[in-house]
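Here the complex is missing one protein chain, while the rest keep their positions.
Right, subunit A next:
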Amino acid sequence: MDISIIPHPQGVTEISVSGRLNMVTAARVREAIQSAVDDNRPRVAITLEQVVFLDSSGLGALIAGMKTAREAGGDVRLVKPTEQVELVLELTNMAGVLRSFDSVESAYADA
């Protein structure tokens, strides 16, 4: 799995993830979100276009990151989830909470 952190305008931080987001890699995603929050940039967009696999451990990391971000006045929003990621979000009923968007810009268009 690869992670890159890309700053966007209006304090939005894009975390672009590729590969598998499972129990092996979950902690790194969690840390990436935490570091954005620590940098006082809690508005996080996670680009999942290149994520081939998400499991409940990976989902747990996203939820944990979202709680941290929300406590700091931000959020975690998903960008371009793949079919498998959508499947997991649907079946765990998390699609309404961890919302998905087509781009980093549209993810925070409401702000």
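Going forward, a contact is a pair of C-beta atoms (placed from the backbone, for glycine too) under 8 Å apart; a residue touches a chain by one contact, two chains touch by 3 or more; residues count from 1.
One rule holds for everything that comes next: contacts and distances are computed from a predicted model.
Missing from the rendering is one chain, named in UniProt as "SpoIIE family protein phosphatase" (options: "SpoIIE family protein phosphatase", "Biotin-dependent carboxyltransferase family protein", "Cation:proton antiporter" or "ABC transporter ATP-binding protein"). Screening A:S18, A:Q84 or A:S100 for touch with the missing chain picks out A:Q84. Within the set A:I15, A:M66 or A:V104, the residue that contacts the chain not displayed is A:M66. What subunit A contributes to its contact with the hidden chain is residues 20, 22-24, 53, 55-57, 59-61, 63-64, 66-67, 83-84, 87-88, 91-94, 96-97.
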